[in-house]
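One chain of protein is taken out of this complex; the other chains stay put.
When the chains are written out, they are named A and B in that same order, and each has its own residue count from 1.
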Amino acid sequence: MRRRKFEELFFRGLMLLATVIISGSLFLIVGTIFYKGAPYMNLDMITKTPGGGFYIGKAGGILNAIIGSLYIAGGATVSGLLISVPVAIFINMYINGKTFLANTLRMAYDVLFGIPSIVYGAFGFLIMVYFGLRASLLGGIIAVTLLVIPILVRTLDEVIRTVPSELGDATLSLGATRWETAKVILRQVRPGIFTALLLSFGRAIGDVASVLFTAGFSDNIPASLHEPAASLPLAIFFQLSSPVAEVQGRGYASALVLTIIVLFITILSEICIRKFYKQKA
Amino acid sequence: MYQEVLQTESVVAKKTHISVKGLNVHIGSQHILKDISIDIPDKKVTSIIGPSGCGKTTLLKTFNRLLDNSSDVKITGKVLVDGENIYDPNIEVTRIRKKMGLLSQRPYPLPMSVYENVAYGPRIHGTRKKALLDALVERQLRATGLWEEVKDRLNAPATRLSIGQQQRLCLARGLAVNPEIILGDESTSALDPVSTRIIEDLFMKLKEKYSIVLVTHILRQAARISDYIIFVYMGKIIEAGPAEQILQDPKEELTRQYVKGYIT
Partner (left out) sequence: MLIFTILSVSILLFIGVELYLHSLPVLHKLSWGQLITSSVWKPMKGLFGFFPFIMGTLWVTGIAIVIALPLCILTAVYITEYAPSRIKKILSPFVNLLSGIPPVIFGVWGVLFIIPLIQNHIASHFVDFSTGYSVLAGGIVLAVMIFPLIVSIITEVLRTIPQDLRDASSSLGATKWETTKKVVLRKALPGIVAALVLAISRAFGETIAVLMVCGNNAVVPHSVFDPGYPLPALIANNYGDMMSIPLYDSALMFAALLLFIIILLFNIISRVILSRLERRLAA
């Protein structure tokens, strides 16, 4: 009996340790970024684009990257949504979400979900070459859309599945078309859709590998889809690779900006998830 | 009043196995059990009856301290088993729990084979030798009438058995740790009539060795197998006594209304 008690206490301690390590990592990471980045943070950073010589220490900011990332992530999320919503509805409504076909499709999307972003980047690059596009905002959006579609489909699918089939049946039996029924279901899961949007946006804005080949980089804010676009992760990476201490410091500040944006989105999506589940219960 | 009735009528006949004194249970902000004091007789079948949500299951769970696992629970009062207050802070909970076997509403076979399910308890408490375990498993499976049905599939996952068989397996599992008391929480409500009958017959047989406390909302079942009945309503014990008395000639009006509602 004493051995059993000891075992219990031992593992309890181990569990506590593990939990502390894991949650401590979050603090550590965010804390380190804040600590290193805050000293270099100023208004210029977020309102100006890089001036000449930015990367060797002269004036400017990372507005190009901020806007670029927002464009890319925004464009990709919207395009992704336009494609994923019909797909999710198709899986659940038109082929009755429990059939073999539906599950095979789900499996395919699960595999797509697991494909690393660099493969999407490489594939995006190939598509661009095929269509004769240069590294540009459009290229970046294409690649990131590909990355984001499986995330959206999966999340939307899960969310739509929570709607009891009786709702769809009831609407159909009132004489609505399938598309109208779909709209009813979608309205029901609106917070869920919003969550999916946020999740994808968060992923899109932080990913490097998919934009590496496809979006290029520029010190300017892209004025058209065919111009190259800077992205925050790349900007951070370039600044950090510089030997100049000032530039490195600005790299940390850029990391801080990205972290804040993403934390904000994550917190927002957590709140949305809560709201969604509370609404269901 | 009922307490005196119970004591005067049966002070000659029965021994008390569980004795509850002044038990109050709060879950969250709700006062679930209000000032419960009752004696559970030894080696008899006692049924706890009452409408849903009145605290029957909660009362049962206080007997083996299962409420400890829930959050937000406050328990005051004493529950004496063989004279020992099981809520004493110095008590070894696992020892108390070993004294009681619990049968839930639906069977919950552990995620292992039939054999492993029955051997689980003894293994935990130190029995290691295979020969001993083999004998034990066979004995308990025979005791619950399962042996013939499962002896060829002892290593199959327990979930492959039918629901009636699973519930009997859970009973065998509970018996394997040598309890003194068997607690049943509406343990036949998920079963078909045949399996129900088998389990009820088992209870009748087992009371020779164990004290049995059952929560049930089926008055016919209570009538069939109980020696004593306790009627609980809104967290209070309204009346308790020998089965025929409660069912045919209850003393409290509330009891009469409840009992008549089901029996013509």
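By our rule, a residue touches a chain if its C-beta (ideal position, glycine included) is under 8 Å from a C-beta of that chain, and two chains touch if they have at least 3 such contacts.
Everything quoted here is computed from the prediction, not taken from an experiment.
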Which of B:K21, B:R106, B:H217 or B:K251 contacts the chain that the document leaves out:
B:R106
Touching the left-out chain: which of A:F11, A:F131 or A:Y277?
A:F11
Given the contact definition stated above, which residue among A:I46, A:V78 or A:I118 touches the chain not shown here?
A:I118
Taking the entire complex into account, which one of A:L212, A:A230 or A:V247 touches the absent chain?
A:L212
Of A:I33, A:A76 or A:I151, the residue that touches the missing chain is A:I33
Interface residues of chain B (partner: the chain not displayed)
64, 66, 69, 71-72, 94-95, 97-98, 100-102, 104-106, 108, 110-112, 120-121, 124-125, 157, 159-160, 170, 173-174, 177, 183
Chain not shown, touching residues in chain A:
4-5, 7-8, 11-12, 14-19, 21-23, 25-26, 28-30, 32-33, 36, 83-84, 86-87, 89-91, 94, 105, 107-112, 114-120, 122-123, 126, 146, 149, 153, 202, 205-209, 212-213, 233, 236-237, 240, 251-252, 255, 258-259, 262-263, 265-267, 269-270
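Criterion: only the chains that are shown with their structure count from here on.
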Per the C-alpha means, the centres of chain A and chain B lie apart by a whole-Å value of 53
